[in-house]
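A short worksheet on the structure shown next.
Left out: one protein chain. Kept in place: all the others.
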């Protein structure tokens, strides 16, 4: 029985992992995809519990994390804040210290999801995860917060490599804002900027004026591009930004003015987004005429007809379903690497994970 | 490792399965009852996930499907529509195509429950299941919709055979409307009419004028009865309909006028049901004086005192608890046959399931 070199580590964002480390996760995820349900991996979390703490409801994240725990021989618990009764600024309740320390006795890891509409300012969700991680003695896995969504980034890059190969140097990813009726978080698109830049892609980020993302994360992505000899560009042109790109990631996100008096302005953000030019859509025409036969990706749920045309989303260059599937495999890999003490030592050595 | 001849098939209603096929399921269910928790069957869904998508809350259905997945070596996820955020006529959201395709990546099968009060017209729930089945690459299992409830039907007939023997030719089942304060769906009673007629029983359906069931399903049942040389009768007499029967299934159901302007009229239906003669109850007196020592069945929950008298429901001729248990065994059988690729080939051959 052995542990990987990543045993005990949190996964808050891929920003805090090196490229080689992320490649380790993806390599293992590929093995786990190929040998799904196999005895090689089906007992790594034997009888162990993974706690999933959802401030926000979730489709893919919940389904894939729960299935991941089961496929590794363990189980996941679905927890919601209504039952947790945490202390807040206005209500009596339990401290995160107490909750995190007790959970660490029952579980081998904790996943947390807390998005922009469940906090009173940008970054508060991520801050809570870090407080949890501070007090917990088991790894914290980010199931999407208001800044980051690490396994979505890992799944994106794994899906892209399937089509463009492992060496992404010289390939250009367009991360484009889109209209849409769902007032989306920054977490997925920011994580994509992070991981695409870590993996050496040229990064072009296109959005209407007034939709800047987190400058700290943009600076990180820019510096990664520079380090890798790749281009980092900002564009405000919904059409020209498509020129010559190999990957299009088209998604709505809210503006930096989304909070007023500590309240997330969902309806206002939707209204504002709807007022923008219809050209901020990923159309079949732009894909065909401007890109280098680009593949299309998206973290889902897709607002079809607003973020992307059906012809693209369901077309042969769309990798959305593979990427959704890769959430499962990357999470299994991340969970097994950080939480399992039941690895076969030879297996870890063969995979260079010890 | 082998698959049964039913691998990949949906279970939407028993109407779409032949009698021999349904007998295969019941035969396997009997084996699974006898060898519960045994190594013969306890790994057929090894580490696999079954998704349960509940538009309506559920007691037996949820408990038995979740236990079934676990007893087969897998696990079930409990999903509700509030977390799924599907597109609807009035709200932005995700398409069933996207949801079904992604779920097919995570799970080996999906169960769906959507009853009459969660749709805007009769049949819409079933339509949604069929749309799901169209896009999913894994089997869809009907956990009760507004038309059908296949595993309830299978459990009913299995329970009846326990008492009356495998050959039901010449035996008469009375399916009788009853008053009751819960405005019941058509799904269970319609499925019973279907499966009782497929298995060769004489079928007598009794209800007050104005409580006709789905004519398409009634026609199917009638034609099955004719094919089998069995009687098919409609009665509006709450007393005489009990004469000479071997099985009584007494249950409330709503009228065909339950929808107004796309809204299910629950309160109105309850009121209407309450206005009918108190004779529409399965009484101990009728059971004793009129039937041929009939057994009593019901899909539960029972509205005791309205649908049936306590003395009958808890009496020696009541098979309600066995039938409830058989939900588990028939579901295990159906799930293993349609979803498992881990059968022992010799086992399948011995059971004539390959």
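Letters A and B mark the chains in the order given here, with residues in each chain numbered from 1 onward.
FYI, contacts are C-beta pairs under 8 Å (C-beta built on N, C-alpha and C of every residue); 3 or more make two chains touch, one makes a residue touch a chain.
What you see is a predicted model, and the numbers here were worked out from it, not measured in a lab.
Novice: Please pick, from A:44, A:59 or A:103, the residue that touches the omitted chain in the full complex.
Specialist: Residue touching the absent chain, from the options given: A:103.
Novice: Looking at the full complex, which residue from B:181, B:234, B:284 or B:342 touches the chain that isn't shown here?
Specialist: B:181
Novice: Could I get the residues of subunit B that touch the absent chain, sorted low to high?
Specialist: Looking at subunit B, the ones touching the missing chain are residues 37, 42, 57-60, 62-64, 66-67, 70-71, 73, 75, 78, 180-182, 300-304, 306, 314, 320-321, 324-325, 328.
Novice: Could I get the residues of subunit A that touch the absent chain, sorted low to high?
Specialist: The missing chain touches subunit A at positions 46-49, 51, 74-75, 77-79, 82-85, 92-95, 97-99, 101-103, 105-107.
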